[in-house]
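As you look at this complex, bear in mind that one protein chain is not there, while each of the others sits in place.
Note that the chains are named A and B in the order they appear, and that numbering of residues resets to 1 at the start of each chain.
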Amino acid sequence: MEPKLPAFIVPGRVAALVGRLPQLPPALALAGALNLALGRVLPREQLEPLAGKRLLVRVTDAGLALRFALGANGFRPVFDRQPDDLRISATLRDFLALALREEDADTLFFGRRLLMEGDTELGLLVKNTLDAVDWAALRPALPRVGLRPG
Amino acid sequence: MKLALGPLLYYWTRKRVLDFYDEVAAAPLDIVYLGETVCSRRHELRLPDWLDIGERLAAAGKEVVISSQTLIESESDLKTLRRIAEQARFRVEANDMGAVRLLAGSDGWVAGPSLNVFNDHTLGMLVELGARRFVAPPEMAGEALARVRAAHGQPLETEVFAFGRLPLAYSARCFTARHFNLQKDNCGFRCIEFDDGLALDTRDGRPFLTINGIQTQSARVHNLLGDLPALADAAVDILRISPQAHHMAAIATLFADAVGGRRAPREAFDASRALMPAEACNGFWHGRAGIDEYVA
Partner (left out) sequence: MAIELVCPAGSLPALKTAVDAGADCVYVGLRDATNARNFTGLNFDDRALADGVAYAHARGAKVLLALNTYPRSDNWARWTAAVDTAAERGIDAVILADPGLMRYALRTHPSLRRHLSVQGSATSYEAINFYHEQFGIQRAVLPRVLSLAQVEQVIAHTPVEIELFGFGGLCVMVEGRCALSAYATGESPNCNGACSPGKYVRWEQTAAGMEARVNGILIDRFAADERAGYPTLCKGRFAVGSETYYAIEEPTSLNTLELLPEIARMGVAAIKIEGRQRSPAYVGQVTRVWRQAIDRVAHEGDRFRPDAAWLRELARVSEGQSQTLGAYHRPWK
(Lines give C-alpha, C1' and ligand atoms only; values in the text may rest on other atoms or scores of the structure.)
Protein backbone atom coordinates (compact mmCIF):
# COMPACT_ATOMS: atom_id res chain seq x y z
CA MET A 1 0.00 0.00 0.00
CA GLU A 2 1.46 3.35 -1.02
CA PRO A 3 1.22 6.12 1.57
CA LYS A 4 -2.08 7.98 1.40
CA LEU A 5 -0.46 11.32 2.07
CA PRO A 6 0.40 12.94 -1.28
CA ALA A 7 3.91 14.18 -1.97
CA PHE A 8 4.17 17.92 -1.48
CA ILE A 9 6.63 20.53 -0.36
CA VAL A 10 5.87 23.85 1.18
CA PRO A 11 6.46 26.56 -1.47
CA GLY A 12 9.79 28.34 -1.10
CA ARG A 13 8.26 31.76 -0.66
CA VAL A 14 6.22 30.50 2.30
CA ALA A 15 9.37 29.05 3.83
CA ALA A 16 11.19 32.32 3.33
CA LEU A 17 8.35 34.13 5.06
CA VAL A 18 8.04 31.65 7.96
CA GLY A 19 11.81 31.70 8.43
CA ARG A 20 11.63 35.41 9.21
CA LEU A 21 8.81 35.01 11.73
CA PRO A 22 9.51 34.48 15.42
CA GLN A 23 9.98 30.75 16.07
CA LEU A 24 8.51 30.97 19.57
CA PRO A 25 4.81 30.44 18.75
CA PRO A 26 5.29 27.21 16.76
CA ALA A 27 7.86 25.99 19.29
CA LEU A 28 5.38 26.64 22.07
CA ALA A 29 2.63 24.86 20.17
CA LEU A 30 4.80 21.78 19.61
CA ALA A 31 6.02 21.74 23.21
CA GLY A 32 2.40 22.14 24.36
CA ALA A 33 1.24 19.21 22.25
CA LEU A 34 4.09 17.04 23.52
CA ASN A 35 3.32 18.00 27.12
CA LEU A 36 -0.32 17.01 26.69
CA ALA A 37 0.90 13.59 25.63
CA LEU A 38 3.63 13.30 28.23
CA GLY A 39 2.70 10.99 31.07
CA ARG A 40 -0.60 10.23 29.34
CA VAL A 41 0.62 8.46 26.21
CA LEU A 42 4.34 9.11 26.18
CA PRO A 43 6.01 7.20 29.02
CA ARG A 44 7.88 9.86 30.97
CA GLU A 45 10.19 7.31 32.57
CA GLN A 46 11.40 5.98 29.23
CA LEU A 47 12.07 9.48 27.95
CA GLU A 48 14.18 10.38 30.99
CA PRO A 49 17.48 10.13 29.03
CA LEU A 50 16.21 13.17 27.08
CA ALA A 51 16.19 15.35 30.22
CA GLY A 52 18.24 18.50 29.75
CA LYS A 53 19.12 17.67 26.12
CA ARG A 54 18.62 20.21 23.34
CA LEU A 55 16.51 18.87 20.50
CA LEU A 56 16.22 20.72 17.23
CA VAL A 57 13.34 19.85 14.93
CA ARG A 58 13.85 21.42 11.52
CA VAL A 59 10.96 21.49 9.07
CA THR A 60 13.13 22.11 6.06
CA ASP A 61 10.57 23.26 3.52
CA ALA A 62 8.64 25.43 5.97
CA GLY A 63 11.62 27.36 7.29
CA LEU A 64 10.87 26.20 10.84
CA ALA A 65 13.63 25.36 13.32
CA LEU A 66 12.17 24.47 16.69
CA ARG A 67 14.51 23.97 19.63
CA PHE A 68 13.25 22.51 22.84
CA ALA A 69 14.31 20.54 25.88
CA LEU A 70 12.68 18.18 28.35
CA GLY A 71 12.75 19.53 31.90
CA ALA A 72 11.04 18.70 35.19
CA ASN A 73 7.86 20.44 33.98
CA GLY A 74 7.82 18.88 30.57
CA PHE A 75 8.98 20.10 27.17
CA ARG A 76 9.77 23.81 26.77
CA PRO A 77 11.18 25.90 23.95
CA VAL A 78 14.82 26.91 24.46
CA PHE A 79 16.70 29.75 22.84
CA ASP A 80 20.07 29.48 24.57
CA ARG A 81 23.43 29.08 22.84
CA GLN A 82 24.18 25.56 23.96
CA PRO A 83 24.85 23.15 21.11
CA ASP A 84 22.04 20.84 20.02
CA ASP A 85 22.30 17.25 21.19
CA LEU A 86 20.04 15.94 18.47
CA ARG A 87 18.91 17.51 15.20
CA ILE A 88 16.06 16.00 13.18
CA SER A 89 15.24 17.47 9.76
CA ALA A 90 12.56 16.60 7.22
CA THR A 91 9.89 18.26 5.15
CA LEU A 92 6.47 19.02 6.62
CA ARG A 93 4.93 16.30 4.47
CA ASP A 94 7.34 13.66 5.76
CA PHE A 95 6.92 14.68 9.39
CA LEU A 96 3.16 14.39 8.94
CA ALA A 97 3.53 10.97 7.26
CA LEU A 98 5.63 9.78 10.19
CA ALA A 99 3.10 11.07 12.70
CA LEU A 100 0.28 9.39 10.80
CA ARG A 101 2.29 6.10 10.69
CA GLU A 102 2.16 6.08 6.92
CA GLU A 103 5.93 6.12 6.57
CA ASP A 104 8.70 4.28 8.34
CA ALA A 105 11.47 6.49 9.70
CA ASP A 106 14.22 4.23 8.34
CA THR A 107 12.62 4.27 4.88
CA LEU A 108 12.78 8.07 4.87
CA PHE A 109 16.29 7.93 6.26
CA PHE A 110 17.54 5.54 3.54
CA GLY A 111 16.13 7.94 0.94
CA ARG A 112 17.88 10.88 2.66
CA ARG A 113 14.49 12.47 3.34
CA LEU A 114 14.91 12.29 7.12
CA LEU A 115 18.16 13.62 8.50
CA MET A 116 19.27 12.80 12.02
CA GLU A 117 22.46 14.36 13.37
CA GLY A 118 24.19 14.28 16.73
CA ASP A 119 23.35 11.77 19.46
CA THR A 120 21.90 8.84 17.54
CA GLU A 121 20.89 7.06 20.74
CA LEU A 122 18.53 9.95 21.59
CA GLY A 123 17.10 9.78 18.09
CA LEU A 124 16.40 6.07 18.42
CA LEU A 125 14.79 6.67 21.78
CA VAL A 126 12.44 9.30 20.36
CA LYS A 127 11.60 7.24 17.30
CA ASN A 128 11.02 3.97 19.16
CA THR A 129 9.05 5.56 21.98
CA LEU A 130 6.69 7.23 19.50
CA ASP A 131 6.36 3.96 17.54
CA ALA A 132 5.40 2.13 20.73
CA VAL A 133 2.48 4.40 21.58
CA ASP A 134 -0.64 2.30 21.15
CA TRP A 135 -2.95 5.02 19.82
CA ALA A 136 -5.74 2.57 19.12
CA ALA A 137 -5.96 1.52 22.75
CA LEU A 138 -5.67 5.10 23.96
CA ARG A 139 -8.08 6.79 21.59
CA PRO A 140 -11.07 6.98 23.96
CA ALA A 141 -8.95 8.56 26.70
CA LEU A 142 -7.03 10.94 24.48
CA PRO A 143 -7.54 14.72 24.65
CA ARG A 144 -8.31 16.41 21.34
CA VAL A 145 -4.89 17.56 20.19
CA GLY A 146 -3.83 18.36 16.68
CA LEU A 147 -2.09 15.32 15.28
CA ARG A 148 -3.84 12.12 16.18
CA PRO A 149 -2.73 9.21 14.08
CA GLY A 150 -5.40 6.77 13.05
CA MET B 1 51.35 -22.14 30.82
CA LYS B 2 51.69 -23.84 27.44
CA LEU B 3 52.06 -22.19 24.06
CA ALA B 4 50.00 -23.21 21.07
CA LEU B 5 50.27 -22.19 17.44
CA GLY B 6 46.78 -21.70 16.01
CA PRO B 7 45.76 -22.92 12.55
CA LEU B 8 47.22 -21.02 9.60
CA LEU B 9 44.44 -18.62 8.57
CA TYR B 10 46.06 -17.35 5.36
CA TYR B 11 46.57 -19.08 2.03
CA TRP B 12 50.22 -19.68 1.28
CA THR B 13 51.93 -21.78 -1.36
CA ARG B 14 52.59 -25.39 -0.49
CA LYS B 15 56.35 -24.85 -0.31
CA ARG B 16 55.95 -21.90 1.99
CA VAL B 17 53.65 -23.83 4.31
CA LEU B 18 56.07 -26.75 4.51
CA ASP B 19 59.01 -24.43 5.23
CA PHE B 20 56.94 -22.60 7.82
CA TYR B 21 56.18 -25.78 9.77
CA ASP B 22 59.84 -26.85 9.58
CA GLU B 23 60.57 -23.60 11.39
CA VAL B 24 57.71 -24.26 13.81
CA ALA B 25 59.12 -27.70 14.67
CA ALA B 26 62.16 -25.97 16.13
CA ALA B 27 60.29 -23.14 17.86
CA PRO B 28 59.39 -23.16 21.57
CA LEU B 29 55.75 -24.15 21.02
CA ASP B 30 53.99 -27.04 22.79
CA ILE B 31 50.87 -27.47 20.66
CA VAL B 32 50.28 -26.94 16.95
CA TYR B 33 46.83 -26.71 15.33
CA LEU B 34 46.76 -27.70 11.67
CA GLY B 35 44.32 -27.64 8.80
CA GLU B 36 42.29 -25.30 6.62
CA THR B 37 39.70 -23.52 8.76
CA VAL B 38 38.76 -20.63 6.46
CA CYS B 39 37.99 -21.63 2.88
CA SER B 40 37.36 -25.06 1.36
CA ARG B 41 38.40 -23.85 -2.09
CA ARG B 42 42.01 -23.50 -0.97
CA HIS B 43 43.85 -26.58 -2.15
CA GLU B 44 47.63 -26.12 -1.88
CA LEU B 45 47.40 -28.66 0.91
CA ARG B 46 44.75 -31.36 1.40
CA LEU B 47 43.90 -33.22 4.57
CA PRO B 48 46.53 -35.97 3.97
CA ASP B 49 49.20 -33.25 3.61
CA TRP B 50 48.17 -31.72 6.92
CA LEU B 51 48.30 -35.15 8.53
CA ASP B 52 51.85 -35.61 7.14
CA ILE B 53 52.92 -32.28 8.62
CA GLY B 54 51.29 -33.42 11.84
CA GLU B 55 53.45 -36.56 11.90
CA ARG B 56 56.61 -34.51 11.47
CA LEU B 57 55.61 -32.10 14.23
CA ALA B 58 54.63 -34.96 16.52
CA ALA B 59 58.06 -36.48 15.92
CA ALA B 60 59.52 -33.13 16.99
CA GLY B 61 57.62 -33.44 20.28
CA LYS B 62 54.63 -31.23 19.54
CA GLU B 63 51.06 -32.03 20.46
CA VAL B 64 49.16 -31.88 17.17
CA VAL B 65 45.49 -30.97 16.78
CA ILE B 66 43.55 -30.94 13.50
CA SER B 67 41.17 -27.97 13.26
CA SER B 68 37.87 -28.23 11.41
CA GLN B 69 36.50 -25.64 9.00
CA THR B 70 34.53 -22.84 10.66
CA LEU B 71 31.83 -22.26 8.06
CA ILE B 72 30.38 -25.47 6.63
CA GLU B 73 28.23 -24.98 3.54
CA SER B 74 28.39 -27.87 1.09
CA GLU B 75 28.18 -31.64 1.13
CA SER B 76 31.87 -31.76 0.24
CA ASP B 77 32.65 -29.61 3.30
CA LEU B 78 30.83 -32.23 5.35
CA LYS B 79 32.81 -35.01 3.68
CA THR B 80 36.09 -33.40 4.75
CA LEU B 81 34.67 -32.81 8.22
CA ARG B 82 33.79 -36.50 8.56
CA ARG B 83 37.28 -37.54 7.49
CA ILE B 84 38.76 -35.24 10.12
CA ALA B 85 36.42 -36.58 12.79
CA GLU B 86 37.10 -40.19 11.82
CA GLN B 87 40.91 -40.03 11.87
CA ALA B 88 42.12 -41.24 15.23
CA ARG B 89 45.76 -40.17 14.99
CA PHE B 90 45.35 -36.60 16.30
CA ARG B 91 42.95 -34.68 18.50
CA VAL B 92 40.40 -32.54 16.70
CA GLU B 93 39.34 -28.95 17.27
CA ALA B 94 35.60 -28.57 16.57
CA ASN B 95 34.80 -25.20 15.03
CA ASP B 96 31.10 -25.65 14.45
CA MET B 97 28.28 -27.67 16.02
CA GLY B 98 28.26 -30.10 13.09
CA ALA B 99 31.78 -31.09 14.12
CA VAL B 100 30.63 -31.39 17.72
CA ARG B 101 27.90 -33.82 16.61
CA LEU B 102 30.45 -35.98 14.81
CA LEU B 103 32.88 -35.91 17.75
CA ALA B 104 30.33 -36.31 20.55
CA GLY B 105 31.09 -39.35 22.66
CA SER B 106 34.74 -39.53 21.69
CA ASP B 107 37.16 -38.31 24.31
CA GLY B 108 39.59 -35.44 24.23
CA TRP B 109 38.46 -33.14 21.44
CA VAL B 110 38.86 -29.38 21.64
CA ALA B 111 35.93 -26.93 21.67
CA GLY B 112 37.18 -24.27 19.24
CA PRO B 113 36.98 -20.48 19.48
CA SER B 114 33.98 -20.10 17.15
CA LEU B 115 31.62 -22.26 19.23
CA ASN B 116 30.46 -19.28 21.28
CA VAL B 117 31.05 -20.78 24.71
CA PHE B 118 30.20 -17.83 26.94
CA ASN B 119 28.90 -19.60 30.06
CA ASP B 120 29.56 -22.66 32.21
CA HIS B 121 26.25 -24.31 31.25
CA THR B 122 27.22 -24.57 27.60
CA LEU B 123 30.77 -25.48 28.57
CA GLY B 124 29.54 -28.24 30.90
CA MET B 125 27.40 -29.69 28.12
CA LEU B 126 30.41 -29.83 25.75
CA VAL B 127 32.53 -31.46 28.44
CA GLU B 128 29.83 -34.11 28.92
CA LEU B 129 30.14 -34.81 25.19
CA GLY B 130 33.88 -35.35 25.48
CA ALA B 131 35.52 -31.92 25.14
CA ARG B 132 38.71 -31.76 27.19
CA ARG B 133 39.90 -28.30 26.23
CA PHE B 134 38.10 -25.12 25.31
CA VAL B 135 39.28 -22.08 23.43
CA ALA B 136 37.50 -18.94 24.60
CA PRO B 137 35.77 -16.80 21.95
CA PRO B 138 38.24 -13.99 21.15
CA GLU B 139 35.64 -11.36 22.07
CA MET B 140 35.31 -12.73 25.62
CA ALA B 141 36.77 -10.61 28.41
CA GLY B 142 39.24 -12.07 30.89
CA GLU B 143 36.88 -11.42 33.78
CA ALA B 144 34.02 -13.28 32.10
CA LEU B 145 36.36 -16.15 31.29
CA ALA B 146 37.49 -16.39 34.91
CA ARG B 147 33.83 -16.62 35.98
CA VAL B 148 33.11 -19.39 33.48
CA ARG B 149 36.11 -21.34 34.75
CA ALA B 150 35.14 -20.82 38.39
CA ALA B 151 31.52 -21.80 37.81
CA HIS B 152 32.51 -24.87 35.80
CA GLY B 153 34.52 -26.02 38.78
CA GLN B 154 36.19 -29.04 37.16
CA PRO B 155 39.74 -28.94 35.86
CA LEU B 156 39.65 -28.22 32.14
CA GLU B 157 42.32 -26.96 29.77
CA THR B 158 41.53 -23.36 28.90
CA GLU B 159 43.05 -21.65 25.89
CA VAL B 160 43.01 -17.97 24.96
CA PHE B 161 43.74 -16.25 21.65
CA ALA B 162 46.81 -14.31 22.74
CA PHE B 163 48.56 -13.11 19.60
CA GLY B 164 47.68 -12.30 16.02
CA ARG B 165 45.14 -10.51 13.88
CA LEU B 166 41.74 -11.36 15.34
CA PRO B 167 39.41 -13.55 13.31
CA LEU B 168 36.28 -11.37 13.56
CA ALA B 169 33.76 -12.63 11.03
CA TYR B 170 32.96 -15.22 8.36
CA SER B 171 30.76 -14.87 5.30
CA ALA B 172 29.42 -16.83 2.35
CA ARG B 173 31.02 -14.13 0.28
CA CYS B 174 34.73 -13.87 -0.48
CA PHE B 175 35.90 -10.29 -0.02
CA THR B 176 39.24 -10.89 -1.69
CA ALA B 177 37.45 -12.12 -4.82
CA ARG B 178 35.09 -9.16 -4.53
CA HIS B 179 38.06 -6.80 -4.46
CA PHE B 180 39.17 -8.19 -7.81
CA ASN B 181 35.61 -8.22 -9.19
CA LEU B 182 35.70 -12.01 -9.34
CA GLN B 183 33.01 -14.46 -8.34
CA LYS B 184 33.87 -16.81 -5.53
CA ASP B 185 33.42 -19.89 -7.71
CA ASN B 186 35.96 -18.45 -10.11
CA CYS B 187 38.18 -16.57 -7.69
CA GLY B 188 41.59 -17.30 -9.14
CA PHE B 189 42.78 -17.93 -5.57
CA ARG B 190 43.98 -14.36 -5.37
CA CYS B 191 44.19 -14.54 -1.56
CA ILE B 192 47.49 -16.37 -2.06
CA GLU B 193 49.00 -12.98 -2.96
CA PHE B 194 48.43 -11.58 0.54
CA ASP B 195 50.45 -13.48 3.10
CA ASP B 196 49.17 -11.39 6.00
CA GLY B 197 45.80 -10.56 4.43
CA LEU B 198 44.60 -7.55 2.46
CA ALA B 199 44.42 -4.22 4.32
CA LEU B 200 41.10 -2.38 4.61
CA ASP B 201 41.35 1.25 5.76
CA THR B 202 38.72 3.85 6.61
CA ARG B 203 38.16 6.72 4.18
CA ASP B 204 40.21 8.97 6.45
CA GLY B 205 43.15 6.61 6.24
CA ARG B 206 42.98 4.61 9.49
CA PRO B 207 43.78 0.90 9.29
CA PHE B 208 40.60 -0.89 10.37
CA LEU B 209 40.19 -4.46 9.13
CA THR B 210 42.03 -7.13 7.16
CA ILE B 211 40.40 -9.11 4.37
CA ASN B 212 41.31 -12.80 4.25
CA GLY B 213 38.97 -14.43 1.75
CA ILE B 214 35.64 -15.16 3.42
CA GLN B 215 37.14 -14.22 6.78
CA THR B 216 37.41 -10.69 8.12
CA GLN B 217 40.17 -9.98 10.60
CA SER B 218 41.24 -6.99 12.64
CA ALA B 219 43.88 -4.72 11.14
CA ARG B 220 45.59 -4.53 14.51
CA VAL B 221 47.44 -7.41 16.07
CA HIS B 222 45.83 -8.66 19.26
CA ASN B 223 48.75 -9.05 21.65
CA LEU B 224 48.39 -10.18 25.27
CA LEU B 225 52.11 -10.42 26.04
CA GLY B 226 51.82 -7.49 28.43
CA ASP B 227 48.81 -9.09 30.12
CA LEU B 228 50.49 -12.35 31.12
CA PRO B 229 50.03 -11.86 34.90
CA ALA B 230 46.26 -11.37 34.42
CA LEU B 231 46.10 -14.43 32.16
CA ALA B 232 47.74 -16.48 34.90
CA ASP B 233 45.26 -15.12 37.46
CA ALA B 234 42.37 -16.17 35.22
CA ALA B 235 43.72 -19.76 35.27
CA VAL B 236 44.48 -19.78 31.54
CA ASP B 237 46.48 -22.88 30.65
CA ILE B 238 47.33 -22.29 27.01
CA LEU B 239 48.10 -19.19 24.94
CA ARG B 240 47.27 -19.31 21.26
CA ILE B 241 49.60 -17.58 18.85
CA SER B 242 48.07 -17.13 15.40
CA PRO B 243 50.44 -17.54 12.44
CA GLN B 244 51.68 -14.45 10.62
CA ALA B 245 53.97 -14.18 7.62
CA HIS B 246 57.17 -13.16 9.37
CA HIS B 247 59.06 -13.44 12.69
CA MET B 248 56.98 -16.34 13.97
CA ALA B 249 59.82 -18.07 15.80
CA ALA B 250 60.92 -14.78 17.37
CA ILE B 251 57.36 -14.11 18.60
CA ALA B 252 57.12 -17.61 20.04
CA THR B 253 60.45 -17.13 21.78
CA LEU B 254 59.28 -13.84 23.34
CA PHE B 255 56.18 -15.59 24.68
CA ALA B 256 58.21 -18.55 25.94
CA ASP B 257 60.67 -16.25 27.69
CA ALA B 258 57.92 -14.20 29.31
CA VAL B 259 55.95 -17.29 30.38
CA GLY B 260 59.15 -18.88 31.71
CA GLY B 261 59.99 -15.80 33.77
CA ARG B 262 63.17 -15.08 31.79
CA ARG B 263 61.81 -11.77 30.58
CA ALA B 264 59.35 -9.28 32.07
CA PRO B 265 55.98 -9.43 30.23
CA ARG B 266 55.91 -5.68 29.59
CA GLU B 267 59.43 -5.72 28.23
CA ALA B 268 58.62 -8.72 26.02
CA PHE B 269 55.59 -6.84 24.74
CA ASP B 270 57.69 -3.81 23.85
CA ALA B 271 60.15 -6.05 22.03
CA SER B 272 57.30 -7.64 20.07
CA ARG B 273 56.18 -4.34 18.56
CA ALA B 274 58.91 -4.44 15.94
CA LEU B 275 57.84 -7.96 14.95
CA MET B 276 54.19 -7.20 14.15
CA PRO B 277 52.74 -6.15 10.79
CA ALA B 278 50.56 -3.49 12.49
CA GLU B 279 49.80 -1.74 15.78
CA ALA B 280 48.84 -3.79 18.82
CA CYS B 281 45.45 -4.09 20.51
CA ASN B 282 44.14 -5.99 23.54
CA GLY B 283 40.74 -4.41 24.26
CA PHE B 284 38.77 -7.67 24.19
CA TRP B 285 40.68 -9.12 27.11
CA HIS B 286 39.84 -6.00 29.15
CA GLY B 287 36.14 -6.00 28.26
CA ARG B 288 36.55 -3.02 25.92
CA ALA B 289 36.39 -2.44 22.20
CA GLY B 290 38.73 -5.00 20.66
CA ILE B 291 40.55 -2.30 18.70
CA ASP B 292 41.72 -0.56 21.90
CA GLU B 293 45.20 -0.85 23.26
CA TYR B 294 44.67 -0.78 26.99
CA VAL B 295 47.30 -0.60 29.68
CA ALA B 296 45.90 -1.19 33.15
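Operating definition for what follows: contacts are C-beta pairs under 8 Å (C-beta built on N, C-alpha and C of every residue); 3 or more make two chains touch, one makes a residue touch a chain.
Being a predicted model, the structure only gives us computed values, none of them experimental.
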Residue among B:25, B:47, B:60 or B:78 that touches the chain left out of view: B:78
Hidden partner chain, touching residue among B:25, B:60 or B:144: B:144
Listed residues B:28, B:130 or B:290, member touching the removed chain: B:290
Omitted-chain contact residue, chosen from B:30, B:44, B:63 or B:120: B:120
Contacting the left-out chain in the complete assembly, out of B:70, B:212, B:244 or B:272: B:70
Absent-chain interface as seen on chain B, which is shown: 70-75, 77-78, 81, 96-102, 104, 114, 116, 118-126, 137-139, 144, 147-148, 150-151, 166, 168-175, 178-179, 183-185, 198-206, 208-209, 211, 216, 218, 283-284, 287-292
Residue numbers in chain A that touch the chain omitted from display: 1-2, 46, 49, 101-107, 109-112, 115-121, 123-129, 131-136
